[in-house]
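Shown here: the complex without one of its protein chains, the others still in place.
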Amino acid sequence: MSITALLFWGLSALALFSAIMVVASKNPVNSILYLIVVFFAITGHYILLNAQFLAIVNVIVYAGAIMVLFLFVVMLMNLNAESEPKKHRMLQFAGLISGGCLFLVLVSALSETAQASNMVQMGGGNSGLVQNLGMALFKNYVLPFEISSVLFLSAMIGAVVIGKKEG
Amino acid sequence: MEIKWYIGLAVALFCTGIVGVLTRRNSIIIFMCIELMLNSVNLLLVAFSKMHAASALVQSNPNVVSDAQIFVFFIMVVAAAEVSVGLAIIVMLYRNTHSVDVNFLNRLKN
Partner (left out) sequence: MSNVFQLVWLIPVLPLLGFLINGLGRKQVSKTMAGVIGSGSVLASFIISVLIFIQLNAGNVPKEPFHYFDFINVTALKIGFDFQIDQLTSIFLLIITGVGFLIHVYSTSYMHDEEPKDFAKYFAYLNLFVFSMLLLVMGANYVIMFIGWEGVGLCSYLLIGFWFKNTNYNIAAKKAFIMNRIGDLGFLLAVFWLISKLGTADYHQVFANVSKLTTTDITAITMLLFVGAMGKSAQIPLYTWLPDAMAGPTPVSALIHAATMVTAGIYMIARSNILYTMSPVTQAVVAIVGLSTAILAATIALKQNDIKKVLAYSTVSQLGYMFLALGVGAYTGAVFHVMTHAFFKALLFLGAGSVIHAMSGEQDIRNMGGLKKYMSVTHITFLLACLAIAGMPPFSGFFSKDEILAAAYERSPLLWGVGVGGAIMTAFYMFRLYAMTFLGKFRGTHEQEHHLHESPKAMTIPLIILAILSVIGGWIGIPEVFMHGGHRLEAFLEPVFAQSNAITVKHPLNHNTEYGLMAASVVLALAALIFAWSKFSKYQKTDAEETGFGKVLANRWYVDELYDAIIVKPVQSIAKYFNDIFEKKGIDGFVNGVGKAVNHGSRQIRLLQSGQVGTYVLMMVLGILIFFIIQLFL
């Protein structure tokens, strides 16, 4: 197997394992840590696909900012394994089964299509490079770019308003 | 690598996220699983963009590759905004009920 394939399978395994641990672990802090591992694995996938810009943004925004925020909140609430509320057994089981079914359905549906065997360009290609993406962003998508800043503004205001103490 | 492996991986991550949402009662964990789902979608989009880059389609529409990746970028933007607001709500809820149990939301019933 080529090094690309090896890396692909390794990263996939890591991502999947960590995702399952996110769902399965009892301690919320552990879940957060596993999620960070997932994000790093996905970043690895991005690098394999030569989507460099996205890889960097993924690390900085997701793993760096969002997860840290989550960690702050969990620490704030002082959650640990004992006070973790448990869900009803039957419902857990039902959730598991339905998720599994969905997985099977989607996989079987999508892998039978004609285009399923299309090859993916890995390792090379200059479409994911920073300058190309930047050009596309500022040429074609300037408006959404600017509006996203407005979005951030409203999100910030919303968060502050919600978090305000009454009175 | 054929696209079907990427599809399989992304679907697996997505479904794991769904199982997590259904199984857990802690609202923060549920939120994290939603982020997991979003990420799986991002991965799939990038993989598709590269697929199109490798195929003949790129001759007719040269933008199709970068479009997908820009879309991923905006998804991340939205996810960030959504996390901040969502966590603010959860903190509010905690302040009122001193619990992050999602079932306590059944007070919505009344």
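So that you can tell them apart, the chains are marked A and B in the order they are listed, and the count of residues begins at 1 in each.
We take it that a residue touches a chain if its C-beta (ideal position, glycine included) is under 8 Å from a C-beta of that chain, and two chains touch if they have at least 3 such contacts.
The model shown is predicted, which means the values in this text are computed figures rather than measured ones.
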{"item": "Residue of A:I20, A:L106, A:L129 or A:M156 in touch with the missing chain, whole complex considered", "value": "A:L106"}
{"item": "Candidates B:I18, B:V77 or B:V100 - the one touching the absent chain", "value": "B:I18"}
{"item": "Selected from A:M75, A:L91 or A:M119 as touching the chain missing from the view", "value": "A:L91"}
{"item": "Chain A, residues in touch with the chain not shown (by the definition above)", "value": "87, 91, 94-95, 98-99, 101-102, 105-106, 109"}
{"item": "Chain not shown, touching residues in chain B", "value": "18, 21-22, 25, 102-103, 105-110"}
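Convention: only the chains that are shown with their structure count from here on.
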{"item": "Residues of chain B touching chain A in the complex", "value": "1-9, 11-26, 28-29, 31-33, 35-36, 39, 42-43, 46-47, 49-51, 53-55, 63, 65-67, 69-70, 72-74, 76-85, 87-92, 94, 99-101, 103"}
{"item": "Complex contact set, residues of chain A against chain B", "value": "4-5, 8, 12, 15-16, 19-20, 22-23, 28, 31-32, 35, 38-39, 42, 45-46, 49-51, 53-54, 57-58, 61-62, 65-66, 69-70, 73-74, 76-77, 79, 84-87, 91-92, 94-96, 98-100, 102-103, 106-107, 110-111, 115-122, 125, 127-128, 132-133, 136-137, 140-141, 144, 148, 151-152, 154-156, 158-160, 162-163"}
